[in-house]
Every structure is written in C-alpha cells, then in structure tokens.
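Input: a single structure, listed below in structure tokens.
One protein chain omitted, others in place.
Then we have chain A:
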Amino acid sequence: MAKLKVEVITGERVVYEADDVDMVIAPGAEGALGILPRHAPLISLLSMGEMRIRKGNDEQSLAVFGGFIEVANNVVRVLADTAERAEEIDLARAEEARQRAQARLQQRTAEIDRARAEAAFRRSLIRLQVARKRRARQGMGSGASGPIEGQG
C-alpha cells in the first residue's frame, strides 16, 4: 500500500520529516482534515491544534499554530507559522502559561488584551494536550508512573 511522505516545516527549520506514514490528521481552517495516501491535490489553511501522524500502530503528535497544508502525489507538506514536536514541549512551562493566561482572562481587561490572553490560553491547551499524550503513551510502554526520564 502506498505511504505518505510528510514534511512539517517552519520559516526557521524542518520540524518533522518521515516517508512511511499511513495517515495524517491536521487542524484545517475549515475543520479537521484526514489525509490518506492518494489524496487529491489540496492546499488548505491551518488553524491551531494538534496534528497527528500515524504509522502502523504508532502515532505521533505535533502542535501546529497556523499556516498551510499542501497535499499532492502522496506528499503532505505543512508550512506552519509555528510547530513543535511533542518532545520539544516543556510541560511545566506550558502549564504555567495556561495558568497565566487563565488568570488574565478572569480579570476585566481591555478587548485587545482579552483577545491575546484567549489566544495564549488556546495555545497552552494545545501544547498540554500534545505533550500529555506522549507522556501517557510512554507511561503505558514502560509501566512506570513516575516522571519520564530522558528517552528521545
């Protein structure tokens, strides 16, 4: 069966690259996009959210924040404004950011601040979701419940 080649790139670097992917689920601007091999050529805007990359039984998550996705000839190219792999996300920092944003949302502040706080809140939630999923999967694999030690 045909496989997908997947590239996630930002203005600064290549964040993710693989060429034996079975399925990609990306946060399209018009709703989630599921992409299987032999998908029709497509260019879509991305919103912010979790991007899932499935290889057999293995699934990896990335946090992507806006940009574009391009699909053609079994190549999925994501041109993200910002993108982070699960293992790059600092869980403690994301949690801190969430609390900060939440505190700011509870105060009565100017409209523009509110919009910024909301965006920050959403970003932190996505980061937490992506990072926690990875932790849960690793916990399952090793059977340990304590903090994960530097694996990958």
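What to note about this one:
In this section, a contact is a pair of C-beta atoms (placed from the backbone, for glycine too) under 8 Å apart; a residue touches a chain by one contact, two chains touch by 3 or more; residues count from 1.
We adopt the following convention: contacts and distances are computed from a predicted model.
For the chain that is left out, the UniProt protein name among "Electron transfer flavoprotein beta subunit", "ATP synthase gamma chain", "Trigger factor" or "2-hydroxyglutaryl-CoA dehydratase" is "ATP synthase gamma chain".
Taking the whole complex into account, chain A touches the unshown chain at residues 7, 9-14, 28-30, 40-45, 67-68, 70, 72, 77, 79, 81.
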